[in-house]
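For reference, the structure is listed below as structure tokens.
Omission of a single protein chain aside, the complex is shown with its protein chains in their original locations.
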Amino acid sequence: MVDYLISKYNYWVYIFLMMLGFYAMMGKRNLVKKLIGMNIFQTAIILYYISIGVKRGGTLPIFMEGAPRAADYINPLPHVLMLTAIVVSVSTTGVALAVLLMIYRRYKTLEENEILKSIR
Amino acid sequence: MIVQYENVIIKTICRLLIPFIQLFAIYVIMHGHYSPGGGFQGGVILGASFILLVIAYGLEESRRRMSLKALTIYASVGLFIYSGIGAVCLLMGGNYLDYGRLPLPLSSIPTIRAMGILGIEIGVGIGVMAIMICIFLGIASYETGGENG
Partner (left out) sequence: MKIFAFFVALLTGGVLIYGVEDMPGWGDPNSAPSLHVSPRYIEKTIEETDTPDMVTSVLADYRGYDTLGETTVIFTAGVACLLLLRRDNQ
């Protein structure tokens, strides 16, 4: 039981970060704090994917000398896919910040309950 | 929001550092074959050097060095280089983005593929640099009446 808890310790860290971001997206009232929660969530997902590709005794995925064997180098595929995920995360944060600026220009506040009150 | 401070230390240090940051960014783009790096990483470092210029010298001073019209042209040119290389491969009889058919006078097909990779990394680097500066300038010029043109 203790062996199981210690051998999969990385998954507990990722689940904790993911739930932290999830709670921030739902429970906070300020719009900027919700956006930061989304960013934390995306970072936890990226960390989880990169940790899948590790191999014991492997080195960086850059070709050293000798004949290349698949057990000598760590898996390069999650790194490639997560590059795209990082770029998508940056783009989403940039557009969301622009939308937040337009909301502030129009309603003069960034709290969710005051904005909903002035819409109705 | 970004007004000009009368601070000699920040201005001097930024003036000394920015050329070295840009040189390092070009190194990261060009050595994507042999070390970790590539187009996206080098493009973001190049964009960060211009953002450092805006922070040190104010917004109006950097408008003269990199206008918004030049930035939109850089972004479009970056994406155009990427699609253009793919279209050249299509014109030479292969698939889209099949770098083996590029008309380069080099020795063997793996070397031509390496040159195709270098070409598209340059396009991606220019495009990402322009977009990073665009997003920053759009958000930073909020109080002075927004973006014009």
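Letters are used for the chains, namely A and B, taken in the order the chains are written, and counting of residues starts over at 1 for each.
Quick note on the criterion: contacts are C-beta pairs under 8 Å (C-beta built on N, C-alpha and C of every residue); 3 or more make two chains touch, one makes a residue touch a chain.
Source: prediction; values computed, not measured.
Student: Determine and list the subunit B residues touching the chain excluded from the picture.
Tutor: 32-39, 68, 72, 75, 78-79, 82-83, 86, 96-97, 99, 110-111, 113-114, 116-117, 120-121, 123-124, 127-128, 130-131, 134-135, 138-139, 141-142, 145-148
Student: Give me the subunit A residues in contact with the hidden chain, please.
Tutor: Output for subunit A: 4, 7-8, 10-12, 15-16, 18-19, 22-23, 26-27, 51-56, 58, 61-63, 68-71, 73, 75-80, 83-84, 87-88, 90-92, 94-95, 98-99, 101-102.
Just so it is clear, only the chains that are shown with their structure count from here on.
Student: Whole-Å distance, subunit A centre to subunit B centre, using C-alpha means?
Tutor: Centres of subunit A and subunit B (C-alpha means) sit 25 Å apart.
Student: Could you pull out which subunit A residues touch subunit B in their complex?
Tutor: Interface residues on the subunit A side: 60, 62, 83, 87, 94, 97-98, 101.
Student: Once bound in the complex, which stretches of subunit B touch subunit A?
Tutor: Those in contact with subunit A are residues 34-36, 40, 135, 138-139, 142.
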